[in-house]
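Here you go, one structure.
A single protein chain has been omitted from the complex, and every remaining protein chain is retained in its original position.
Going by the order they are written in, the chains are A and B; count residues from 1 in each one.
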Amino acid sequence: MSDNLIEICDLSFAYSDRMVLKGINLSARRGQVIAIMGNSGCGKTTLLRLIGGAMRPTQGLLRVDGVDMGEVDQRGLYRLRRRMGMLFQFGALFTDMSVLDNVAFQLREHTDLPEEMIRDLALMKLNAVGLRGAQDLMPSELSGGMARRVALARSIALDPALILYDEPFAGLDPISLGVTGNLIRRLTDTLGMTSIVVTHDVHESLKMVDYIYFVSEGVIVAQGTPEEIKASELPYVHQFVHGEEDGPVPFHYPAPSYAADLELSA
Amino acid sequence: MQRATLDLWVGFFVAVGLAALLFLALKVGNMGAFDSAKTYEVKASFENIGGLKARAPVKSAGVLVGRVGDISFDTETYEASVTLKLDARYPFPRDSSASIMTSGLLGEQYVALEAGGDEKMLANGERLKLTQGAVVLENLIGQFLYNKAEGEGKAENSPQ
Partner (left out) sequence: MINGLLNGVRRLGHRVVDMLWRMGVSTRFFLLLLLHSGQCFRRFHLIIREVFSTGVLSLIIILVSGLFVGMVLGLQGYETLQTYGSEEALGILVALSLVRELGPVVAALLFASRAGSAITAEIGLMKATEQLAAMEMMAVNPIARVVAPRFWGGVISMPLLAALFSAMGILGGWLVGVVLIGVDEGSFWSQMRAAVDFKEDILNGVIKSFVFGVAVTTIALFEGYDAPPTAEGVSRATTRTVVTSSLAILGLDFILTAFMFSGV
């Protein structure tokens, strides 16, 4: 068994003819929390979806747990996904089921365990995220942060080897944000999982991840441990970490000259 | 919602729906009246069947005793050949007569069977000998007008 759960080598992806990812190299060791950062629209969510098998790479190699995602068939993909969890941006809880049923969903679909055991297992997962008391609530009764935690409990229901997080911090208050960040770290360590976090929240991620990749316009522009990133002098990373308005990422979307647009041609 | 309540409601719904189908089949439709009962077939030729249709009722003394089966045209006699499907519970004498009647002035047409006096009963596939075709309204009216005109002509000619 290779030490790396995810291996990406010279990966490219294009939506019809628009290149989104260009020659990405990335690897994730087992037991690590990896962050993929970048500004909105840089292709990091696409990268996550490629890892999850929702789309196929246009070019290059993408291996998840030894499975080549460019070659795998539907059956193999579903087999792989049983060992994979994904936390969607807003939780994506099933709105017609209670919290407990949401967490128990995969256990009911994929196992033949007796009902009491499924209940116990689901309650254990809920307890791990601190929401055992909310088991009978419906998703509409949860706050954003709670929904995110329930979704986390749901994605670890089958004790996956890999969890993908799509913007786990978006739209959370500072307390929920800290709680979610700690939870990701703790669950990764205690369950021996590997976590891939796609986010643009620098400060929260710098606190908890093992390694960071910066993606901009489809290429990896910087990478390193949190210490290396904090100390980095690269203009892009500096702009991102400190949230400056001007830098390599311009404030203005590419446009013709201001004067020409206002028809002020002299 | 609890699984048990849900099951209860769905069970109730399906039961009521099936009951409605049963109601339609038995109370509204004619299932169970003849289709399932045993029948025997009797043939009858008519000069004119008017507007008689397949599945029209066959009545005797006003009671439904069967239905019209097949209607065809006989090229030898140039008459209409009608098959009557009669309920096996009601045997009829061999010299019974069939006539085509209309229920009400404009109602549907049916076959009326009049029992005869023969001791032998009709068997399956036998032919009725005494028949009377449909009364065609146009002919009737024409005759009526003719008679009336004739009557009036006589009245005018008669001495005062």
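Here is the rule we use: contacts are C-beta pairs under 8 Å (C-beta built on N, C-alpha and C of every residue); 3 or more make two chains touch, one makes a residue touch a chain.
Just so it is clear, the structure is predicted and the values come from calculations on it, not from any experiment.
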Message: Given that one chain is not shown, which residue among A:52, A:145 or A:168 touches it?
response: A:52
Query: If the missing chain were put back, which residues of chain A would it touch?
result: 52, 54, 77-79, 81-82, 84-86, 88-90, 92-96, 105-106, 109-110, 151, 155
Contacts of chain B with the absent chain, listed as residue ranges: 1, 3, 6-7, 9-10, 12-14, 16-18, 20-21, 23-25, 27-31, 33, 35, 54-55, 57, 64, 104-108
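Keep in mind that, in the parts below, only the chains that are shown with their structure count from here on.
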- line: Chain centres from averaged Cα atoms put chain A and chain B apart, in whole Å, by 78
